[in-house]
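Of the protein chains in this complex, one is absent; all others appear in place.
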Amino acid sequence: MKHLIDPLDLSVAEIDAMLNLADDIAAHPQKYAHACDGKKLATLFYEPSTRTRLSFETAMLNMGGSVMGFHSASTSSATKGESVADTIRVVSCFADVCAMRHPKEGAPRRAAHFSKIPVINAGDGGHQHPTQTLTDLMTIRSKRGRLDHLTIGLCGDLKFGRTVHSLIKSLARYTGIQFVLISPEELRVPSYILEEALTPNGIPYEETTDLEANLPRLDILYMTRVQKERFFNEADYVRLKDSYILTAEKLKAAKPNLYVLHPLPRVNEISMDVDDDPRAAYFDQVQNGVYVRQALILTLLGVKLPC
Amino acid sequence: MKHLIDPLDLSVAEIDAMLNLADDIAAHPQKYAHACDGKKLATLFYEPSTRTRLSFETAMLNMGGSVMGFHSASTSSATKGESVADTIRVVSCFADVCAMRHPKEGAPRRAAHFSKIPVINAGDGGHQHPTQTLTDLMTIRSKRGRLDHLTIGLCGDLKFGRTVHSLIKSLARYTGIQFVLISPEELRVPSYILEEALTPNGIPYEETTDLEANLPRLDILYMTRVQKERFFNEADYVRLKDSYILTAEKLKAAKPNLYVLHPLPRVNEISMDVDDDPRAAYFDQVQNGVYVRQALILTLLGVKLPC
Partner (left out) sequence: MKHLIDPLDLSVAEIDAMLNLADDIAAHPQKYAHACDGKKLATLFYEPSTRTRLSFETAMLNMGGSVMGFHSASTSSATKGESVADTIRVVSCFADVCAMRHPKEGAPRRAAHFSKIPVINAGDGGHQHPTQTLTDLMTIRSKRGRLDHLTIGLCGDLKFGRTVHSLIKSLARYTGIQFVLISPEELRVPSYILEEALTPNGIPYEETTDLEANLPRLDILYMTRVQKERFFNEADYVRLKDSYILTAEKLKAAKPNLYVLHPLPRVNEISMDVDDDPRAAYFDQVQNGVYVRQALILTLLGVKLPC
């Protein structure tokens, strides 16, 4: 493996290995404190994403490496008309590994084609965001002890949310998974995803508009933000954004070992009174995101630790 | 102590200890060169302030730590509607200590409430800027050998200048202090500050519009910028901004051991011909600001150096 562009670039076995490494990093952070001494990560963010960027930077700094890059296209050479192909060839002279966020789908894959260093897709348009998927998988596995035989609820904007699509495709490779897809009619999972990822693999799924009725049978509830920037008009946004708000009250009906995930940032789709519930796992996700990115950087750089 | 939000969060004894530590750092910088190895500072600047941000970053880098963060709200998740409470919980997974600059008063205190890591207020609106106050106190103490029994002149915009308000409140806790408050009528110190900080403690003060007449009796002259962004209309700004300009000529009438401070940036309120006068202490302030921030970070992180 040289790059990580699509979550499905990784086999189930590779994901298991990655998550095992991430678990070890979480358990023994000091062991990895100098694993990347002298290495450099470039964070090429053509659109801002503070949380993702800082997570990558933390991952590298946690291992003794250093960081450089840009935070938005307005401060990058892109404004002078440079192609992604040229930028990555230039950055290949600077850094050892690169995380790229780009508003255009496919830009990180194109960059990877011309790069001399490993490229990590840190989100390309509405397309892929593989390190978020790894983060989600690590969180589910660490909370429930497994990635198979789980009833997974996905709630909110299932049409535009790229993290939802990637998670569906990734979990569809495990046995005994079933999905409950909770969304307004207008924001259902696109049919091509259901047809490609679920139907051929015989994965049971159910589409519903009702969060409360389905909450009691879920093992995992993955909430998503209704992203304003994905809507075509303001009226649709206002009408739909409050449709699915999780509260402490509603959560009373859920299993004691349900876990609530959210890719963050949230606006109001999870009430703050849920935050102190031990089933709230969304800030654990943030912490796991750092470990997973550490594991990924180590793997892509081929770093071997002395025993 | 867990956070530093308001300069008065620190007792006089705590300030003394902090300044003693800062003095030791200034005298023996190498002793602290690895005091924060492996530690990370997050600089969360919701509005730009290059000087303050770089001072914090220098402080951390001087002790072997590393730095991450954002420089303005436009490149942060704030644009996606994330609350300060969520942002700090996320950043708590990334960094060991955080410096927050925010245009809204109270934002750093709210962040501290939700944070798992120490939060330092790096300026919140027109409200508080405690590390500037520590810097000012260190500079006065190092130049004059004490923080008591001094006649302190404050000149310029005394109405909107938050550094002035914090300095008044902090110095009011020492004995033998008297203030000479030099400003245009329109920009006098707000009465609630005089009533809260000076009157009950019996601190003598005098309000005047005349810089030159009062210069000879001052031990410290604290100049401030007339900040354009604090004015409601352009005409007021133009009329008042040149009212109080300190020049080498005027300085002839001052004591030989007067020291001139300024929080910077200056525009033209101190003439450049003052810069080479040994009484000009405003660039010393910048250097002291780094030492004070090093001392603060060490204190908040609870770092103990081996003897």
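Note that the chains take the letters A and B in the order they are written out, and that residue 1 is the start of every chain.
Rule of thumb we're sticking to: contacts are C-beta pairs under 8 Å (C-beta built on N, C-alpha and C of every residue); 3 or more make two chains touch, one makes a residue touch a chain.
These numbers were taken from a predicted model, which means no experiment stands behind them.
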item	value
Contact with the hidden chain (one of A:Leu54, A:Val91, A:Leu147 or A:Leu215)	A:Val91
Contacts of chain A with the absent chain, listed as residue ranges	38, 40, 42, 66, 68-71, 74-77, 79-82, 85-87, 89-91, 93-95
Touch residues of chain B, complete complex, unshown partner	33, 48-51, 54-55, 57-58, 61, 66-67, 71-72, 227-228, 264-267, 272, 283, 286-287, 289-290
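Criterion: only the chains that are shown with their structure count from here on.
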item	value
Cα-centroid distance, chain A relative to chain B, in whole angstrom	40
